[in-house]
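Of the protein chains in this complex, all but one are displayed in their positions.
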Amino acid sequence: MGDLLFIFVSALVINNFTLALFLGLCPFMGVSARVATAVRLGMANIFIMLITALCAWFLNTYILENMPYLRLISFIVIIASLVQITEVTIKKISPKLFRELGIFLPLITTNCAILGLAIFQTNRGYDFAQGMVFALGAGLGVTLALVLMASIRERLQFSSVPSLAKGVGMVMILAGSLSLAFMGFAGLFSA
Amino acid sequence: MRPWRGTGWEDRSGGEGTMEEPRLRLMAAPHLHAQDSTARIMWSVVATLVPVVLAAVWFFGAGVLLVIGAAMLGAMLVERLLGPGGAIRDGSAAITGLLLGLTLPPGFPLWMAFIGGAFGIGFGKLIFGGLGQNIFNPALLGRAFLQAAFPTAITTWPAVRPGEVLTFQGDLLAAPLMTPAEVDVVTQATPLGLWKFEGEVTGLWDLFVGATGGSLGETSAILILLGGAYLVARNYMNWRIPVGIFATVGLLSILFGLFDPTFPGPLFMIFSGGLVLGAVYMATDMVTSPITNGGAWIFAFGIGFLVVLIRGWGGLPEGVMYAILIMNALVPFIERITQPRVFGKERGVKKAEAA
Amino acid sequence: MSPRQTTPTQDLMRGVWKENPVLIQMLGLCPALAVTNTVMNAIAMSAATTFVLLGSSLLISLLKNHIPKEVRISAYILIIATFVTVVDFSLNALAPLVHKELGAFIALIVCNCMILARQEAFASKQRVGRSLLDAVGTSAGFTIALLMMGISREVLGNGTFLGVNVMGPHFEPWIIMILPPGAYFAIGFILLGVGYWQERKQPPTKRPRDWPHGVRSSTGPADSRRERQVA
Partner (left out) sequence: MATRTDRRAPKRGLAGLGELLFGPSFRHGVHPPEAKGLTEALPIRRMPFPEEIVLPLRQHTGAPSRVIASVDDRVERGDVLGVADGYVSVPVHASASGVIKDIGWWPHPSGTMDTAVRIQVDRFAPQLTRPRIVPEWRGLTPDQVRKAVQNAGVVGLGGAAFPTHVKLNPPKETAIEVLLINGAECEPYLTSDHRVMVEYPERVHFGIRVMMQCLGVDRAVIGVENNKPDAIARLRETIPEDLDIEVIGLTVKYPQGAEKMLIKAVTGREVPSGKLPMHVGAVVQNVGSIAAIAEVFETGYPLIERIVTVTGPGVRKPQNLIVPVGTKTRDVLDFCGGLTPDATEVIFGGPMMGVPQPDLDVPVMKGTSGIVVLTEKESARPQALACISCARCLAACPMFLNPSRLGQMAQLGLFERMAEEYHLEDCMLCGSCSYVCPSNIPLAQMFALGKAGLRRAQQRAREEQAEKERLEKEAAARDQAEREAAQEPARKEREVA
C-alpha cells in the first residue's frame, strides 16, 4: 500500500510530468489560457493515460517481451489508434462528452506525456496495479499543473504585465516558480 | 475671470454680499476619501517588524543587520532600476527585502542574500508588472530560490547567543559567487530539525521567546504575534489567515498525536520553525492571498495542511515556505470559486465560457 | 499554402536563428528543458535529434509522392519512430553512459513536434536537396538553443564546462540551475532576451500607459479583437 501511495504522490507532485519532467509542454502552453479548457484537456489526459497504461502493461507482459526494438513503434501505433477508438466510442456513447473533449483528443496523440508514461512504466517495470496508480497520479498531476497555470494566466489577463514578458517567457517563469514551490514535496512519503 | 460661460455673472445686479469667483474643480464622486494609503499600510508593516529585527540582533549579533540590509538592498535596487516609478516610496520592495532577510540564517553570506532579494523582486514581482500583480510572495520566492541554489549555506544555523550583540557569526563577507570560508561557527540545529532527525522536542518557553537556533527573524514568536495583533487592530491584515493556519496546524497535530504518540503537540508545531512568521507576515501578504473571506479560510486551511504534511512526512524539516508558495499558486483558483453572493442574487458566478 | 521559392542559403539559414525552432517557434521545448543540465547531454541530444531529422527528412522527401495524403501524419510518425529506435539502440551500444543520462528522452524524440513540423511544412513538399538543407539548418538552430541552455545551466549550476572547471576553485555552484525550476527560469530568461531583441528590432509602437488617468476608451484591445472576428 505504502508503495502505491508513494508512486501516486511521486507522479502527482514530486516528479510531476509537467513541472519536473517537462513532458507535455506544448498543450501546457497552448491550452492553459482558460481554466475551463484546461480542465477538459486534463480530464481527457487522465482518461487516455489510464487506457494507455493498461495497454502498455498488456503489450509488455504478453507480446513485446522479446522484441524491445519494436516497443517504441508499437507504443506510438497503440496510442494513435487508442485515441481514434476512444474518439469514436465517446462519440457513440455520449455526444455531450464528445463535444466537451472533442478537439482535445487528437491533440493528445502527439503529446509526449502519454508516450512518456508508457516508457517510464516499462523502464521501471511496474506491475498492473502500480501502472494504473502511476497513470492516475501522472494524469492528475498534469491536470493540476494545467489548472494552476490556467487560473494564474486568467488572473494575469487583468494585470499590467510588461509587453516584453507577455507570452511564453512568462509562462516558463511561472512554471519555474511552480516547480520551485513543488520542490517542497521532495521526499514525501519516501520513508 | 470667467473664460467660457459669460452669462449671469456680469449682468447680475445688487453687488452686495458678492464673492470672489472661485476656481471650481470637477471631480467624480465620491468627493471624500478615507485616510489610509497603500504606502501607509506598507510602512506600518515595516514598523511592526522593527522589534523582531532588534530581537534578532539580541539573539544572533549585529551581523543580522547586514544580512537583512543586503536582502533589502537587492530588492530595492532591482525595483529602482527595472521597476515602474514610485515603487520605492510605497515601501513594498522594502518589505520584500526585510521579510526575505528575516527568513535567512544569521550567518548567511551577504552576496547570496542580495541575490535572493534581487531574484524575488525581479522574477517574483516585476515580471508580472510590479506592485499588486504578482502571483507568488516575492520574499518567499527569493527564499525558495536560495534554498534550491545554495542548500548548504542556507541550512547552516549558527548558535543562538543572547546578548552577544557584537559578535559576527558565519562568513558574512564571502566574496561574491564564492563559497563561504570554513570559519569556526558553532552551529545549533533548529527545533524542527532536532525533532525530525533526533526525535528531540525543544521547550516551549524557548520557542516562545525565540532562544533557539533558526532563521534570524523566525524565532521570537511573541514579538511577531504582537506585531500581527497591531496590524489586525489597524485593519492592515486579514486576521482569518493566521487564525486559520494556527487552528489547522493545531488541530491536525492533535489528530495525528492520537495515532502516533511521537508526533509533537500542537504548541510545538505552531511555535517552531517559520510558522508564526509565515502565518502572520507572509501568508497575509494582501497581493498574494485571496481577496474573498471565504477564500482566506480555504487558503489558511491549505497552508496549515501542507505544513503538517511536509513536516510530518516530507524529506525536509520545514515546509512553511513551500506551503505558502503552493497556496499562492492556488489563489486565483480559490478566488474563482469563492466570489461572494451578490446582493439580491442566487449564489454562484455566472458561467462565462468562451464559445 | 504553397511555400514561396527560396534560395538554398535561405533554406539553410532560416532555421538557424530567424525561425529558430526552440527560441522563436517554441517547438521541441521538452528536450530543451529536460536534458540540458550539462553541455554533454545537450550535445548528445542535439546529435540524436539531428540524425533523426536528417534521416526522416531524406526519406519523406524521397517518398513524398508515394504516401497517401490521408495517412501522411501516421506515416511520418512511423518513419520518425523507426529512426528514433535506431538512434536509441545505437547510442545504447556506443555510449551507454550518455544513454543512461538521457533515459527516456531519447525515445521521446518521436514526440518532438519540431521534427513533425518540418516534415509537414517542408520535406513533404520539396525536393530532396532542399529538404536536407532545411533539416541541417533546423538542426543547427536546435543545437544552438540547446547549447545556450546547456552552457548556462552547467556553468552556473556546476561551475564546469563539459566537466572542466571554469569558474575557479572556490565558486559556489547554483544548484538550482541543474534542477527543473532552474531549467524553466533559464529558458524563461532566454526567451525574455529574445523578446527584447525582437522588440528592439521593430519600431516601438506607442501604447499610452493611461493608468491612472482613466479608463481606456471602448476601442481597447478587447473591442478591436471582437471587431476583427466580426470582420
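Letters A, B and C name the chains as they come in the text, with residue numbers starting at 1 for each one.
By definition in this document, a residue touches a chain if its C-beta (ideal position, glycine included) is under 8 Å from a C-beta of that chain, and two chains touch if they have at least 3 such contacts.
Here the structure is a predicted model, which means the values were calculated and not measured.
Student: Kindly state which of the options B:75, B:94 or B:131 is in contact with the chain not pictured.
Tutor: That would be B:131, which touches the missing chain.
Student: What does the interface between chain B and the hidden chain look like in terms of residue numbers?
Tutor: Touch with the absent chain occurs at residues 5, 7-9, 12-14, 17-34, 36-38, 40-41, 86, 90, 92, 129-133, 235, 238, 286-287, 289, 291-293, 339-345, 349-350, 352.
Student: Mind listing the chain A residues that contact the chain we can't see here?
Tutor: Residues of chain A in contact with the hidden chain: 157-160.
Please note the rule applied: only the chains that are shown with their structure count from here on.
Student: Higher C-beta contact count, A-B or B-C?
Tutor: A-B
Student: For chain A versus chain C, what separation do you get between their C-alpha means, in angstrom?
Tutor: Comparing mean C-alpha positions, chain C is 21 Å from chain A.
Student: Centroid from C-alpha atoms only, then distance chain A to chain B, rounded to Å. What do you get?
Tutor: 34
Student: Please report how many Å separate the Cα centroid of chain B from that of chain C, as a whole number.
Tutor: 39
Student: In chain B, what residues contact two or more other chains?
Tutor: 123, 127, 145, 148
Student: Quick check: what residues of chain C touch more than one other chain, meaning two or more?
Tutor: Only 176, 179, 181-182, 185, 188, 192 qualify.
Student: Enumerate the contact residues on chain B facing chain C in the complex.
Tutor: Within the complex, chain B contacts chain C at residues 112, 123, 127, 145, 148-151, 153, 174-175, 177-180.
Student: Show which residues of chain C lie in contact with chain B when the two form their complex.
Tutor: Those residues of chain C that touch chain B are 167-168, 170-172, 174-177, 179, 181-182, 185, 188, 192.
Student: What residues on chain A touch chain C, complex-wise?
Tutor: 19-26, 29, 69, 72-73, 76-77, 80, 110-112, 115-116, 119-120, 123, 160, 163-165, 167-170, 172-173, 175-177, 179-180, 183
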